[in-house]
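Okay, so here's the structure we're looking at.
Only one protein chain is missing; all other protein chains are in place.
Right, subunit A next:
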């Protein structure tokens, strides 16, 4: 491909490369500190706050924002919305990288990362929701790898294997949705064991459902958001089909997200009513809860609706950005802000620079690998040898 020849001509010292290199170097330094000095050397975690942003951001947000993989492939292959076809590969790639990085980041957070296969292969703690998360993430990472592989196989010119894999598309898609439903919801269910620690406004027996439904919003918004980010730097790689369908995909997902966000708002209110937690709304936590519900759920739902009605792509993109931010706010609230709410302020957790550096490090690796793959493999365009084969 022409890209391979064009790339080395450009200077390496672009602003992106400079910042990325700095973050990567800092990440390596903190990594060495983490694995020689223990978690205590780089994190603000303590006996009261065992989970920080490595779980709150890298795991909870990472998995939610990688939900674009199952939502897009389900829309295209199960719901038969063929116009989303051009969006499937970027979404699958983002999801695959997202999950791979979640596992990578877990290597920093758990005490003995080389034992991560233990719950599945050595001793199964099947009463644990974390077991379900682990099993599903492992299986889904495998599914995403297979779903992504046709792009790599086309790039490598391995037509036979590629055709076999493509035939499995529907089965893989259904399996992917099953696994995603399970682990997206189990991440919320993780917190159902601790009603005494999570603030009642965020604690609910419906947490699994809240996590699952919000992951759908997160996934579709992330596809729009990530497509917008890739649009400029990757434009030369995007073929006519991708570009032609891009606005249609944004409008379609915008409409769907508007409706699902509305539904999410409704079930959150039902959860509030079921536990009769209205009186908490007048407290400080209540005010913050209202900010989350109105500013990051109701508002983007409304903006999406207006954007779709007026065919205003820019407004839809802003709504997508707001929804992505809203998911981060929600997962942070559950794992950190509203968690341990009964502890005095002095005992509460705030991330250290080391933790923030590793989170940035992980995201940067993701962006760099995404660029590496999309500039080489047929992600935003169809491989010329396989045109019209889908």
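In the analysis below, contacts are C-beta pairs under 8 Å (C-beta built on N, C-alpha and C of every residue); 3 or more make two chains touch, one makes a residue touch a chain; residues count from 1.
Methods note: contacts and distances are computed from a predicted model.
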- Item | Chain not displayed: protein name in its UniProt record ("PTS mannose/fructose/sorbose transporter subunit IIC", "MoxR family ATPase", "Dihydrodiol dehydrogenase" or "4Fe-4S dicluster domain-containing protein") | "4Fe-4S dicluster domain-containing protein"
- Only one of A:17, A:128 or A:312 touches the unshown chain, namely A:128
- Given the contact definition stated above, which residue among A:23, A:39 or A:379 touches the chain not shown here? A:39
- Item | Given A:71, A:185 or A:374, the one touching the chain that is not displayed | A:185
- What is the set of subunit A residues that contact the non-displayed chain in the whole complex? 34-41, 43, 45-48, 50-51, 74, 77-80, 109-113, 115-116, 118-119, 122-132, 134-135, 139, 168, 170-172, 174-175, 177-179, 181-182, 185-186, 189-197, 205, 207-208, 342
